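The structure's right below; bear with me while I get my questions together.
All protein chains but one are shown in place.
Each chain gets a letter, A, B and C, in the order it is written, and its residues are counted from 1.
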Amino acid sequence: MTQKNRITGGQIDRTRTLSFTFDGKSYAGHPGDTLASALLANGVRLMGRSFKYHRPRGPLSAGSEEPNAIVQLRSGARQEPNTRATVAELFDGLTASSQNRFPSLSFDLMGVNDLLSPFFAAGFYYKTFMWPAKFWEKVYEPIIRHAAGLGALSKQDDPDEYDKGFLHCDLLIIGAGPAGLSAALTAGRAGARVIVTDEDFRMGGRLNAETFTLGDQSGADWATATVAELAQMPSVRLMPRTTTLGAMDHGIYSAVERVSDHLAAPLAGKPRQTLWRIYSARALLTGGATERPIAFENNDRPGIMLAGALRAYANRWGATVGDRVAVFTNNDDGLRTATDLQAKGIDVAAVIDTRTGGPLLPGIRHLQGAEVTGSTGRLGLSSITIRHANGRSETLPVTALGVSGGWNPNLNIASHHRGRPVWNETLAAFTPGPTGPVGLTAAGAAAGEMSTHAALHGGANAAIAALSDLGRTATKPDLPSAEDAPLNLSPKWYVAGKGRAWVDQQNDVTVKDVKLAHQENFVSVEHLKRYTTLGMATDQGKTGNILGLAVMAELTGKSIPDTGTTIYRPPYTPVAMGALGGRSRGHDFKPTRLTPSHKWASEQGAVFVEVGMWLRAQWFPKPGETTWRQSVDREVLATRACVGICDVTTLGKIDIQGTDAGAFLDRVYANTFSTLAVGKVRYGLMLREDGIVMDDGTTARMGQNEWVMTTTTANAVPVFRHLEYVRQCLYPDMDVQLISTTEAWAQYSVAGPNARKLLQKLVDQDISDAAFPYMACGNITVKGTRARLFRISFSGELAYEIAVPTRYGDAMIRALMEAGREFDAVAYGTEALGVMRVEKGHVAGNELNGQSTALNMGLGKMVSKKKDAIGMVLSGREGLTTEDGLRIVGVKPVDPAQPLTAGAHLLGHGKAAIAANDDGWLTSVVYSPHVGSSIALGYLKNGAARIGERLRAVNLLAKTEVEVEIVSPHFVDPEGDRLRG
Amino acid sequence: MRYSGFRVIREALTGHKGWGPAWRDATPQAAYDYIIVGGGGHGLATAYYLAKEFRQSRIAVVEKGWIGGGNVGRNTTIIRSNYLLDGNEPFYEFSLKLWEGLEQDFNYNAMVSQRGIINLFHTDAQRDAYTRRGNAMILHGADAELLNRDQVRALYPFLNFDNARFPIKGALAQRRGGTVRHDAVAWGYARGASDRGVDIIQNCEVTGIRRENGRVTGIDTTRGFIGAKKVGVAVAGNSSTVMAKADMRLPIESHVLQAFVSEGLKPVIDGVMTYGAGHFYVSQSDKGGLVFGGDIDGYNSYAQRGNMPVVEDVAEGGMSLMPMIGRARLLRSWGGIMDMSMDGSPIIDKTGIDGLYFNGGWCYGGFKATPASGWCFAHLLATDRPHPTATAYRFDRFRKGLMIDEKGQGAQPNLH
Amino acid sequence: MADPLLKPLTPLGSDTPASATIGPVTITEVTDTALASLAARRGQDISAAAKAAGIPLPGPGRAEQAAPYAAFWLGPDQWMIEAPYATHEDITAVLKPVFTEAASLTEQTDAWVRFDVTGDRLPALFERLCNVDIARHGAGFATRTMLEHLGCYVVIRTTGHISVLGPRSSAASLYHALTTAAKSAF
Partner (left out) sequence: MIINHPLLGPRDAQEFTYLGDAALMNRPDGLSFPTPDAAQDAFHDYLYQRTNPAGEHRELWYHEQGDRSWLVVTRNTVTHEITAVELARDVARAQGRSK
């Protein structure tokens, strides 16, 4: 467990040692390490395999742009595929394993793909695997799918919890490097509400990875001191380990905070991650820049990495990638790597500089006008080949190579609204354009201000500008002096050569692939990306896209900006699905609505069913009942024979008041209500403007200007919305006030011959037929408690619905059952309710399918033409009024023993089972103990005229077919004598 | 140039020097018999079938950007023919049959992969509706099965069966459903059309539709006027803006639909699945990414991007259905502009203007329809009669009350 | 007054209100308040009548207390009136004479479950629940918003005391959401 490549310095806590394993082997690291820095310190360069050719790979970067060092973190249900080792914070006991290799990382049989690479050129699969036709799915695709993907899911439920939250600020600062910190200092001291997010666990950005000083302290120390000051400001919220994912509309940003990913497991009650929705008045993008490589033959070996990363590992993490290193650069920043590493006592074999004429580095072999043409080393870099300015070739043994092709500003988020970046010639890079998200500006390296000095001042100035937009004044803090050196970059994208030079390392897209795409006319950026998969890997092309674009530009003879731009979509880096889902999963996916009788029903052992958000009692099993049918039949028979009680609270209730309430109801209902007498209830049919039935229900007139509308359970919300629409948008001067009272009243249906006797025991008023006739309603009291009574029936029996304030709902069901004992009262659930409404021929959800008219439902006469109501006009369209259109019918099996199936279609005798012979279907099917067979409601072409006809109810899914008779939909008491009894 | 395994091997051994352009970049000629506006899947397919099946010539496809850059390049790649209504099912079944022979037909491997689609149900009412639908599908010659809970569990044991707010009760399955490599569809049709003489004109935006006494004479474009005997518009997403150039208003709104893909994962989901208790559907690509989506954002939009509420809604659905994906990462999101019609079904019809034809209103079901849409639109353009499977897709169905409303939501586009 | 025959239950289904203390906050189920919605009829100015009866009618997004009454704004020309349940069990009957035909009154007492959240650092709790900027708004702020998929009223009584009124049938889900968020926050 020796950290052979651990060197001095760095921001790691050497007083504590953390142990972790990679591919089963144990290693040691320190707090402050990432998995990648710790592995490098332990001399491990090989960390992964590429997607297509299974090439051995080590880290290219030291950040979230990493394409190569992708591992599987943790194990069991917490297994976390495709984790970037370069940002995985080390914790004691961390376990990680390599991906996409068999049998082992160092010996991967799939490496054979690399030898066959000529056959796997870009888009090869579009051109073959077509013969014979069947073979694609049977043979070829299974092989391709088997090779697909990198890491694997555990297939177990994610055991961790996730939170969501909402934050508000004047200024959101994305990235806590020099620009972000100076901006935060500026805005914070001005008292503005500031949120600073940074994806790193240590704020400071590149300041933590560089050796130059700010004033008289090191960059890292300045960052630490600044963060400490900001932490003291009550109006500033510092959010490390927080990645801002994307820019939404109107200043809203999404961000994910990795609350517990640096721990072995989240603490009790704490989430693994939290998704924040940040509402900002202004936002600053200070996300820095990402270094890009220069492509050359075999530029993907472990040990070859970005020069800035090589430097960061040494400076921030006290780790070197090798004892002998070289640097390949086209700009001055690359030179820093050489000087920093040499200062750390590492042997810098050479600096290969594509430029000529500049000053030579003292004490370092600085080769100008040279380039790296290749590399060797099976599982890690062992040597590079150099082509000198004079054309001479030299092989140089090194174990690490730092490559710098320049830096790309992290404009990612600035392009989320498809704003076009602009090309900066000096940097040979895109910078955020003027058309980014409203309220967002970029500063520091993200805006192309590459020097530390420029970043510090750019950040402060941007903060001052943003606050002045908001009418606040801020003053620029005294910023320390800092380096202000130019990059002196001379563009170099790839080194010409015969071999393969990688552009997109994870997806194995090479310069050759880009050339092939061009040759086949896939020249637009979108085509290039889609054809070669350039930039489609887990790093989203943060380092590679620009290379591909540059190669394509060269081939088309256009400039890079004329060839295309690199724009991005959210999220900035891949984000766990769990975080986006938050707590809404499992039983908490949606809230649960409980009825007033829920507690009592549970005590009775009721079986519950989800009805929208509601849980309703489906049936009440009694001892000895072994099937649900026994319970439901009993509930139905007992209700029709004696009396049954059902919780109908879930029906929507809307309180409608005002002097124009009657006229209002005439507009929203197809039938007339204004003429309804006080103390009476009427059944109403509500249409959509297109003439299709929207909902039905009863509305009671409780007083001159006071009405109570009931809706179906499913439509309570949409109907209320519709009523408000009609009230506010269509008839703004109607005197109508609305409010929902669905939850305020516990409502029970009491149905059956003994319903009145039962209720009279509890109701203080006279409810005799004379005093309280069919369709009456009124305010009453139940032994002194205020209540409402409606004489309405869904079951076809003598029935009432009684409502008490919800707090008394539990007591009421108990009182009803107690009072009903002498009549053998039963409680019935939604199944029995359904049986009885089908027996009575009432339409419900399955008939109210949003495709049916009043005419279809046999209720055509309810649509009054004498008044203007929503849906009246368009319900008259020819296609909705054909004589032989669908009509609701009752359906019975000819052989009572045969069960019907809802959804079965109706066909004539001897007619083939083809659509042309399709006459209709069964909408609702129940077993009717009253009829003694399964019965159904259905929609049948010209149904009203076909009563008595015999058809086949065909269910081709179960390959069953039942001979049925078409009957009236009213299976019980068609004359309605019972209702009025 | 014909593609084949042998050709790939030969090219591999000779440095791939022999591959030519997949399609020709054409410059506009003065006039054509047919101009198809829109170089997306439907437009390219229309041109391809016009040339191949209806033996027409002098055909151009004009595209304002790059071909395949619209919805054919930004969808969730699902194919199926599991529709309920007579107006739809024959058309989508025709489309599915065309998919089944497509690659051999246009000599391009679009990776048509019939790994099956299941629509989960969670209530008795949903089961009844799926039973009705499954029977309708079979009556129209399509395949359908009803799976019970155990059969679903056997397929996908990792779904949330034991801790669900809305328990899975079963599923409607169509084994012939599946996925297709979406970009390859555009490229395959483009290549096939180009090989048959169709001019594919990129970066050519229509600025006007010229008419003389009620008849189309051609189109003004950013690359000049191009004469045409017949103009077919297939620009779903932008239908209203393009048809406005012919002074037409449509029963269509443009809405944004977001879609998502996860990082590449080892195979875990074989087929396509839709959740019945939330807005979530998912499949896994041959590259390993979970491709998933949900509902449209719900407001008119021409911006190819959406907002957080839908992202979260989709993730909540996904987490509820398969809690294992909590540790999978969402890699990329994108937005496509959907032609949301007033009944959720498309329009393939003539217009009041002679020589001007319209194809649109695909809502978010357009990708699976690509072959049949192209075929039927070509049929209409070439014969002036609707194809037998597309007779219901008329403009006047709303006036006549003959809506094709699968969801029963009425004239509110964002609910379809 | 109700006959002992019918005994009330709290929204959480118990005889006594629930309460939980998590870290610095206490979440308590409140059942001693009667509620009625008050909506002015078209063209009616009810402010005078309300003033005479000592009933506050706060403006949009506001809540106001004036014992025994309190009120918060629901929508244009519409308020929720709060009063002690003990004295105003049949609250609409009490208010009807005040407004007569000038306003519509609807009993809302049992339509809602009310949880009072008290203690320090309430913003740290509410930022995990809803998009209301609690830290920015002080006492007297009232709004409806979404909280774990539930449409709730959030009423800031004082900086250390916030009422959440949610749909009564979802009382258990709302209580679960509040306590879970508190455990996560503290």
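Keep this in mind: a contact is a pair of C-beta atoms (placed from the backbone, for glycine too) under 8 Å apart; a residue touches a chain by one contact, two chains touch by 3 or more.
What you see is a predicted model, and the numbers here were worked out from it, not measured in a lab.
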What are the shown chains that the omitted chain is in contact with? A, B, C
Quick one: say which of A:His250, A:Lys558 or A:Arg980 touches the chain that got left out. A:His250
Using the touch definition up top, pick the residue from A:Leu230, A:Val495 or A:Leu874 that touches the left-out chain. A:Leu874
If I consider the whole complex, including the chain that's not displayed, which of B:Asn135, B:Asn160 or B:Asn307 touches that chain? B:Asn307
For the chain not shown, which residue from A:Pro234, A:Pro362, A:Pro732 or A:Gly948 touches it across the whole complex? A:Pro732
Against the hidden chain, subunit B presents residues 238, 240-241, 249-254, 298-303, 307-309, 342, 398-399, 411-414
Since one chain has been left out of the picture, which residues of subunit C touch it in the full complex? 60-61, 73-76, 131, 143-146, 151
Footprint of the hidden chain on subunit A, which residues? 248-252, 279, 417, 438, 660, 663, 689-690, 717, 721, 724-725, 728-734, 867-869, 872-874, 876-877
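The rule we apply is simple: only the chains that are shown with their structure count from here on.
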What chains touch subunit A and also subunit B? none
Between subunit A and subunit C, what's the gap in Å when you average each chain's C-alpha atoms? 32
The distance between the C-alpha centres of subunit B and subunit C, rounded to whole Å, is 49
Two or more other chains in contact with one residue: find those residues in subunit B. none
Listed in rising order, subunit B residues that touch subunit A in their complex are 3-5, 7-9, 11-13, 15-16, 19-25, 66, 68-69, 73, 86, 89-90, 101, 103-104, 107-115, 122-123, 125, 127-136, 138-141, 144-146, 157-158, 160, 163-167, 181, 183-184, 187-188, 262-268, 277-278, 284-289, 303-305, 307-308, 311-312, 314-316, 318-320, 323-334, 397, 399-403, 405, 407-411
Partner subunit C, residues of subunit A touching it in the complex: 161, 163-168, 269-271, 274, 277, 279, 583-584, 588, 590-595, 598-599, 613-614, 649, 655, 657-660, 705-706, 733-735, 737, 739-745, 762, 782-786, 804-812, 815
Which residues, counting only subunit A, touch subunit B once they are in their complex? 51, 78-82, 118-119, 121, 124-131, 133, 136-137, 141, 144-146, 148-158, 160, 162, 164, 246, 248-249, 252, 254, 275, 277, 416-418, 512, 516, 519-522, 524, 526-527, 530-531, 533, 536-538, 540, 569-571, 574-578, 580-582, 584-590, 592, 609-610, 688-692, 694, 845-846, 849-851, 874, 877-881, 901-905, 913-915, 918, 921, 923-925, 954-958
